[in-house]
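Here's the structure we're looking at; comments come further down.
Excluded from the complex is one protein chain; the other protein chains are retained at their positions.
On to chain A.
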Amino acid sequence: MRALDLDYMLGLVPVILGYVPLTLFMAVAGMGFALILASLLAVERVAKIPVLDWFVVLFISFFRGTPLLVQLFLFYFGLPQVLSFLTQIDGVTAAIMGLTLHFSAYMAESIRAAIMGVDRSQWEAAQSIGMTQGQMMWRIILPQAARIAAPTLVNYFIDMIKGTSLAFTLGVTEMMGAAQKEAAGSFLYFEAFLVVAVMYWVIVEVLSQGQKRLETHLNKAFVR
């Protein structure tokens, strides 16, 4: 056994901190796109549009049924061999695409369940006052579904932040990639990876606090 090199670890903190923005950028962009895509997928799953529904089911099944790492490799290394216009795609873009598709499949299922969780009589009330399907979804159902789904969606966001660490396998230097490079130079693998682990942990803890506040805010219409 040897003692931890604390000075080395402290010195590493600002270095890795410099890569937090890129990690968060990938996660926020991935989450934004995934929310939009997942909502569309979920609304389709509720409406069950003929033919399209079949493709949506297949999409969700595939992206839930295969590992994120395999999907990332498929996009980044595999697809450009088949689709030549994809050759310019960089690692960050590929990672965001992969995270979007992968997480939208999971999130679509939670959003669908949340939509179905909105009391049936409110759908009927919305229809009875002459709203179109779109108005009903957008103004009555989705806001309430968002509240039901919010805790789960924040959990997916946390998973997504951790998932960005896989981008380093596509040659992206984000937090994990930076730690890997540092460790390869110093041979202090334990210290380098411990620093990066703690930093992910802190980010996730901060978010969990935000999650609690968000839930209180979203529930304000529903408490006596």
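Here is the rule we use: a residue touches a chain if its C-beta (ideal position, glycine included) is under 8 Å from a C-beta of that chain, and two chains touch if they have at least 3 such contacts; residues count from 1.
What we mean here is this: contacts and distances are computed from a predicted model.
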Query raised in the report: UniProt names the one chain left off this complex as which of "Sarcosine oxidase subunit delta", "Amino acid ABC transporter ATP-binding protein, PAAT family", "Transport permease protein" or "NADH-quinone oxidoreductase subunit H"?
Result: "Amino acid ABC transporter ATP-binding protein, PAAT family"
Query - Among A:Leu4, A:Leu58 or A:Ala125, residue touching the chain not depicted - result: A:Ala125
Query - Selected residue (touches chain absent from view) among A:Thr93, A:Gln135 or A:Thr152 - result: A:Gln135
Report summary line: Contacting the left-out chain: of A:Thr23, A:Ser39, A:Gln144 or A:Gln211, that is A:Gln144
Report summary line: Against the hidden chain, chain A presents residues 119, 121-122, 124-132, 135, 139-140, 143-144, 147, 221-224
